[in-house]
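Mind having a look at this structure? Questions to follow.
Shown here: the complex without one of its protein chains, the others still in place.
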Amino acid sequence: MCIGVPAEVMEISGEEARVNVMGAGMTAGIVFVPEVKVGDFVLLHAGQAMAVIDRTYAEESIAEWRRVLDGRDEFLY
Amino acid sequence: MCIGVPAEVMEISGEEARVNVMGAGMTAGIVFVPEVKVGDFVLLHAGQAMAVIDRTYAEESIAEWRRVLDGRDEFLY
Amino acid sequence: MDVMNFYTDPAVIRSSVEKVKNAARDFRNQHQRVPVIMEVCGSHTMAFARSGIKTALKDDVNLIAGPGCPVCVTDQKAIDAMIGLAGKQDTILCTFGDMMRVPGSRRSLVDARTEGKDVRVVYSPVDSVTIAERNPEKEVVFLGIGFETTIPLLAMAVRKAERLNLKNYSVWMTTKLVEPVLRTLLDSGEAEVDGFLLPGHVSVVSGEKSYRFLTAEYGLPGVITGFEPVQLLSGTYKLVRMLREGKHAVVNDYRSVVGQSGNQIAQSLMTTYFTFSDEEWRGMGAIPASGLVLKEAYAAFDAKRRFNVTVPPQRKTACRCGEIIKGRIAPEDCALFGKGCTPVNPVGPCMVSTEGTCAAHYQYMREE
Amino acid sequence: MDVMNFYTDPAVIRSSVEKVKNAARDFRNQHQRVPVIMEVCGSHTMAFARSGIKTALKDDVNLIAGPGCPVCVTDQKAIDAMIGLAGKQDTILCTFGDMMRVPGSRRSLVDARTEGKDVRVVYSPVDSVTIAERNPEKEVVFLGIGFETTIPLLAMAVRKAERLNLKNYSVWMTTKLVEPVLRTLLDSGEAEVDGFLLPGHVSVVSGEKSYRFLTAEYGLPGVITGFEPVQLLSGTYKLVRMLREGKHAVVNDYRSVVGQSGNQIAQSLMTTYFTFSDEEWRGMGAIPASGLVLKEAYAAFDAKRRFNVTVPPQRKTACRCGEIIKGRIAPEDCALFGKGCTPVNPVGPCMVSTEGTCAAHYQYMREE
Amino acid sequence: MKRISLAHGEGGELTERLITEVFVKAFGNEAHAAYDAAVLESAGSTLAITTDSFVVKPLFFPGGNIGTLAVTGTINDLAVSGAVPLAMTAGFILEEGFPLSDLKAIVSAMASEAEKAGVAIVAGDTKVVAKGEADGVFINTAGIGQVYGGNGGKIREGDKVIVSGTVGDHGIAILSARNELGLLSDVKSDCASLHPMLSNITYGLSGVRIMRDPTRGGLATALVEICEHHRVTVELEEGAVPLKREVEGACDILGFDPLYLANEGKALFVADEKDAEQILERLHREEKGKDARIIGRVTEAVSAGRLLMRTAAGSTRRLHRLSGLILPRIC
Partner (left out) sequence: MKRISLAHGEGGELTERLITEVFVKAFGNEAHAAYDAAVLESAGSTLAITTDSFVVKPLFFPGGNIGTLAVTGTINDLAVSGAVPLAMTAGFILEEGFPLSDLKAIVSAMASEAEKAGVAIVAGDTKVVAKGEADGVFINTAGIGQVYGGNGGKIREGDKVIVSGTVGDHGIAILSARNELGLLSDVKSDCASLHPMLSNITYGLSGVRIMRDPTRGGLATALVEICEHHRVTVELEEGAVPLKREVEGACDILGFDPLYLANEGKALFVADEKDAEQILERLHREEKGKDARIIGRVTEAVSAGRLLMRTAAGSTRRLHRLSGLILPRIC
């Protein structure tokens, strides 16, 4: 349930951060992601950052899916 | 200071009366004129009847002033 | 009422005007000057101006307005305090319409309303009690301005609030009485008048005999007068006749409603709730026992005891209302009249009260 | 984020659709029927419909919506109670936008607003705390609906109200948990599904391992899936592949945000403020420990303890939301769909919640 | 749907329904409602254009409602400008929660008033604001008309001033209906469309200098404006202005001057002496003109622009624009 959007962290101040979604901003709580750094992308949900988006995994997923589309699906489960 | 208007008493109920000025009505207090009767004219001032208008005196005044205008001013002071 | 037709009949008015003029000319022949008559009541001032009688008589009778506009005679500090009340939180300020545009040193009640304060115009003081009943979570304050005509109505309002056991209703009393101010005026020697047209409706309450001091102590005549055109003319005529004949009685020319002793019930209600107070008058300073305030026993309904209003220093203006209410000058003698001061941008209360002398002149007598 | 472009690239989407179709056809060849997949999450339902993927796959994959719309799974009595709260004097009711048009037995929150009640839509639960701070003379109640994604935000709101020491803030909790409802569904035998697309954002909070029971106890596969078109297709593909190959693992296809154990801080905040409660589910009755409510220590923030709402008997309608959320029927199977029931005149919550299955079908899949 | 909700103003499905089920149904302007603008043909090339917003309180009062006023007000502005009303637009601002039944009553009054006057309501708009951000409903109407009136020439000394009936009825009707100052009266608002009466009455007359409808600010303000704009002096006769008894009584009680009270179905004429008699005669034949009177005359055709009142005492006094609000006097 509930959609989240990837938002870039522009500025951090205490328990809050200014985040940015394609140029549209918002102040988000970052209590759930204390490790977050400026420049990170977070998953923004109703005013709170719920996760820091792991770019390595994101890129891996894409690479993996490209392989699938190319007929080389070797993923594991 | 303060102007009053002659209003006819149409209906009495307790400390209040329905009064009428040329067809325009209002509910007026009659605490100051307990002697008032339906059909009387009262001097209406900001929602209270301040006096019952004495018609005899009113007519006398008019008669007197008519005499004055006719050059027969014999009033006393 | 049928008698009203007589009092407003154009033909009767015209011959009455002639009658007064003739009597006044006799006086002038006798004294080489026109008679000087003060109408004490602001509603008389208005009625003279509005009916055109003042203009019609202007060459023959010098009608000067007295201290009869309740808003105008009120000291600026008291006005500022009342307007200041509008700033209180959770307060509904109720007032007669007259006060709305009266200029305080900083702003008027209209300005306060415009800024979002809850200021309401009521027709009757008793209506403000109803407002208090319907708004139990708000303080409701009525601005109790007026002379003897109005004071009994304030007593009625307090009586109603008392009976309803309201805890959120009070009256800010700045009432004035006629006798003390007339005495002060006469004692000061500032009022150069030959006689008085006496306030008809004040007299309904206080009675004919309340003016005995005029003849007894000051040797001046007076006529208790009504407000319709013919009544104004009749009263003026009788006064001029007395002047011509050197008489100085108090004549009751309004006997249909004014009795010898006035309205006893009104007087006793006033005595029940109120007691004398020294009041500040515009341009005259404090006059002892010239007003009424709530008795100690009714302190709960006394807005002055319940609320604290700090009044910053008054703004100094060139307004001459103080002299106007004493009959020393006419509005046209004020440099601001019709220029810096108009009903839309009033400088003094005389320009906006419906009984103000400057308002009467501006509205009904200004040709410009 | 640049990776987003990949996930929404039309060319990628089209070849992904083909990929899924091919895999599904393999399954069909194997089983003589299409695979039946339940997307547990209402946002998945919406995303499938809106992106056109559901339509594109309709001949090859039977995608059925599960109990994943938080408003829709809420029992009618609880909905009526929440709407009833709007009637309280001096109360500001705050809610997510979804609740506004949900039909109660008598009226909706939009109706309550229209009648003059103070009902406000907020973007974040924490915003409702700010409203409480700014309106100390009012009671502010937030309608706390949601699954694991939203519950940590409710904890954040209570935490903020606690820190600000607010006395006028409370949350009306009717939260739901994913695991108990899936278990109930599977135990009842009503869900004839081959596998699950698992809710991406719930998983962010609860973690990959929270779905182990699916494989361990029910022998069913699941894929944790994101919400962009290509993510939806990738998740579906992996699930179909598992079905084809007879595997039943829980695959995390959303590793960029979903970890093994979920968000520890969110979980610990939930544990701090909340405790398990039995909740009534629409069409399913009470499920033990299937929701969270405020702990005794935080009773001051618990709207249910602070306010008493009497709920008259529920209106009976022909709405089949209860079956829809269990995946038993599709919206088109309801006789009211698109006729007596439309987003403008909804009969059930499924027609108005932005994650409601009927809403998704009405908005994005209806050709009529 | 019993009450208006914010969604009725969002331009989507509910707006469409409101338009179809309420406005189009009443105004019968289906052909126009689908477009951004209505299109119509006009025969002449001289157009009169006017607009007014209506915020009257209460919305319903003896003699009409805000809808009646919104239509007659704009029709009258065109009519006194010597124009045949061609078409009107109507813009509604509704407060969230406004009862649909009231809206329907208002819209139906508009439709019937427009029909009576032969005017089409061709374009409209509806906005909804949150509870507490408006007061029930506000209506704006704009109208265009085709000017037929010839030029009546410059105002001259000796021209007469005519009013088509009693003044202040609308003002007192509203005040009574508002129930604030305790006034009880049966006075009905005079709100009525003056078209086509005015075109009949002025037909063939070449000496009609000017027509006005003395609405807000009353007879006195309208005449002051005429005097100032045309730089003439007008003298009214005290007592000549027709007044209903109850209106006079209400004014006495509250201290109002009826010359400053609003009228919504009266016309004011300045016309040369000869035409004035004709106008009066024609007015007296109409129901809406039966109380018409000559109330004054132009005494100076070149002046600073003054309105005077000849008092019964024989003197004149000057009348000014309404200054400030009409408020009941102190006592």
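Should a chain be cited, it is by its letter among A, B, C, D and E, assigned in written order, with residues numbered from 1 in that chain.
One rule holds for everything that comes next: contacts are C-beta pairs under 8 Å (C-beta built on N, C-alpha and C of every residue); 3 or more make two chains touch, one makes a residue touch a chain.
Just so you know, these numbers come straight off a predicted model, no measurement behind them.
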Contact list for the unshown chain, restricted to visible chains: A, C, D, E
Which residue of D:Ile53, D:Val204 or D:Cys358 touches the chain not shown here: D:Ile53
Subunit C residues that touch the omitted chain in the full complex: 110-111, 113-116, 343-344
Interface residues of subunit D (partner: the chain not displayed): 8-10, 13-14, 17, 49-53, 55-56, 70-71, 96-101, 110, 121-124, 127, 145-146, 149-150, 153, 229, 342-344, 352-355, 363-367
Absent chain, residues of subunit A that touch it: 1-3, 5, 7, 18, 20-27, 44-47
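Assume only the chains that are shown with their structure count from here on.
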Chain whose average C-alpha position is farthest from subunit B's own: A
Chain occupying the middle, per Cα centroid: E
Mean-CA-position distance for subunit D and subunit A (Å): 21
Distance between chain centroids, defined by C-alpha means - subunit A, subunit B (Å): 86
Gap in Å, rounded to a whole number, between the CA centres of subunit E and subunit B: 37
Sequence positions of subunit E contacting 2 or more other chains: 182, 255, 329-331
Multi-chain contact residues (two or more partners), subunit A: none
